[in-house]
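What follows is a structure written as structure tokens; I'll ask about it next.
Every protein chain except one is present and positioned as in the full complex.
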Amino acid sequence: MAEPPAHADLADGTETPLLRVRGLARYFDASPPLLNRLLAGGGRRTLKAVDGVSFDIPRGRTLGLVGESGSGKSTVARLVVGLYPPTAGTIAFAGRDLASVRSAAEIAALRRRLQIIFQDPYASLNPRWRVRDIIAEPLRVHALLSGRAAIRARVAELLLQVGLAAADGDKFPHEFSGGQRQRISIARALASAPDFLVCDEPTSALDVSVQAQILNLMKALQRRLGLTYLFISHNLAVIRHMADSVGVMYLGRLAEFAEARVLFERPCHPYTRMLLATIPDLTLSGRPRAPVTGEVPSPIDPPAGCSFHPRCPHADSRCRRERPEPLAVAGGGLVACHAVAEGRLSP
Amino acid sequence: MAEAGARPREAGRLAAALARLWDSDLAWSFRRSRVAMAAAAVMLAIVAGAVFAPWLAPHDPFDLASVSLLDARNPPAWIVGGSWDYPLGSDNLGRDVFSTILYGSRISLWVGFASIVLAMVLGVGLGLVSGYVGGATDAVIMRIAEIQLSFPAILIALLVDGVMRGIVPRGLQDSLAEDVLILSIGLSFWVQYARTVRGSTMVERGKEYVQAARVIGRHPLAIMLRHVLPNVMGPVLVIATINLALAIITEATLSFLGVGVPPTQPSLGTLIRIGNDFLFSGEWWITIFPGLALVLLVLSVNLLGDWLRDALNPRLR
Partner (left out) sequence: MGAGALLRVEHLRVEFPTRRARLVAVDDVSFEIGEGEVLGVVGESGAGKSVTGAAIIGLIDPPGRIAAGRIVFAGERIDDLPAERLRRIRGKRIGTIFQDPLTSLNPLYSIGRQLVETIATHGAMSPRQARARAIELLAEVGIPAPAERFDHYPHQFSGGMRQRVVIALALCGNPQLIIADEPTTALDVSIQAQIIAVLKKLCRDHGTAVMLITHDIGVIAETADRVAVMYAGRIAEIGPLRDVVKQPRHPYTVGLMGSIPSLSGATERLAQIDGTMPRLNEIPQGCAFHPRCARAFARCRAERPELIADGPSQAACWLYAPAAAGRHG
């Protein structure tokens, strides 16, 4: 996997990016059970959820990862926070390669700085725990504060920071609405004063007006606390609002990577163009929508060569054979497309 | 912090908690179900009878000195030949049936309850580990469980009982009989808990709050006990209530078969066996009254278990 050129940083380039991912891959074994394989004669099957993804996130910025189901974006989120070990590739946080971290103390220190917010507000809080215990858990696990009074004070501070009341700590999760639960999740993630938050579709399960509240809150927190976000969503408009740079994923690979403004104004990759064309036009300008073809294939059996070629109006024989590597384009982005590389595609 | 101030505050919180419990959906469902209330009342009566047996029973049937063969096989009080000294009659050794029922219920309830607790601890523990850790551990535990399931529980209990009798020295066998029983019955019932808990654990393990705990850096054991366990206990309580009845019957069966408690300290099952011999010679009370007591106990426990299962159901998922 070739190292992408330096200007994929999309930052000043002087400081080491807070998160650097190279050639990240995660394969799952999706084979039928041993007995079935023996009887039916099928072979082993591998689900390549993430298949070679590289990007950098500078401190204080937001990278948006966008894609449909099967794109692998949620798997990337879980790989970055260490819920799965990668099958291949490296993840470097603040310059330190995560795979080489061995000591328990160092792992704990990393866990303090790297936290995650999940999509489902109903499953991400333990229904049997009170809110104050949920938020205080990182404080207790990492022994960041001692004494009930100190912990209570910090929990109250966090609750206020996310727009809830200090008294809400005594309640149980089921007493809150979806948006309020996400606020509690955010408070829990912030308890250990992390640098980096992975946000896995944090607003996808919320109503649109609640989503606005949560997105505003997240932006305000980023400014105030100097947070860096890896923000994952299938909603392009949300990504446009939140992200500084955007990665478009398709079947485990990065199709395109560019600064947000550039990506939305001048998308290069055919898949990006197709995605942008599916966004409904709320200005009702009568813009004709380009026809969208085909469906996302199953990640267990992706097409050979460029995984997008069955749906691509510009596919040729090279696309069916050879997998495109991400290449730099004018404007500072990366695109993995033969048509773009060969200049067949008009910008 | 002010200790004096803390006490009334604690009492206030307790009162508030009790008030919440009374007002809760579960309590409301209980108050609405006549069957549940009746069953609870019967069960409470039997348990009270057992607990307060030394004060309620007119005689102490375990005190061999006070038992007199001259009073053997008296009919119940309302039949000619009986007396209110032995309200429900006396058995072949002269023990008062009523007193023996009260004392015998103690054994039945204690053995039933303790064996269920043992089964629960064992089953929930293994189920948690099996469901959370998965892999080979899960496979091994589940195969053991499946093998055990292919035998009837009674057989397992008999097997364990037999093995223990071989191990325990003769002199201690009587005094340890109850404990051996508890062990046997407990070991024969753990599988159901394990399988249920395993399934629920596998569901909870995939939920984001467990993943969040992992990202925070909690030890897997802490996650199992503090996060997963409270969320999988619901069905366990229902199974335990229903199994309580089964455990009591199993103890009675084992005692009936002669491999349970020693005949000097009869449980309900022993009484039924003893009385069985006299059933057709006309002294029906020796077996019928203990039998009725057993039926009432088991029935009320079963009905309570049914009610609990239905009351908890909409909230389970």
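When the chains are written out, they are named A and B in that same order, and each has its own residue count from 1.
Keep this in mind: a residue touches a chain if its C-beta (ideal position, glycine included) is under 8 Å from a C-beta of that chain, and two chains touch if they have at least 3 such contacts.
Small disclaimer: the values here were computed from a predicted structure and weren't measured.
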Margin query: Need the list of shown chains touched by the one chain that isn't shown.
Written below: A
Next item on the list: Among A:E15, A:D170, A:D281 or A:E342, single out the residue that touches the unshown chain.
Entry: A:D281
Next item on the list: Kindly state which of the options A:A25, A:L63, A:V141 or A:V210 is in contact with the chain not pictured.
Entry: A:V210
Check: For chain A, which residues reach the chain that was dropped from this view?
Finding: 68-69, 177-180, 207-213, 215-216, 219, 234-238, 240-242, 260-261, 264, 274-276, 278-284, 289, 292, 295-296
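Assume only the chains that are shown with their structure count from here on.
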Check: Which integer distance in Å separates the CA centroid of chain A from that of chain B?
Finding: 51
Notebook entry, point to check: Inside the complex, what are the residues of chain A that reach chain B?
Noted result: 78, 81-83, 107-108, 111-112, 114-116, 118-120, 123-129, 137-138, 141-142, 185, 188, 192
Next item on the list: Spell out the residues on chain B that touch chain A in their complex, using ranges where they run on.
Entry: 207-209, 211-218, 227, 230-231
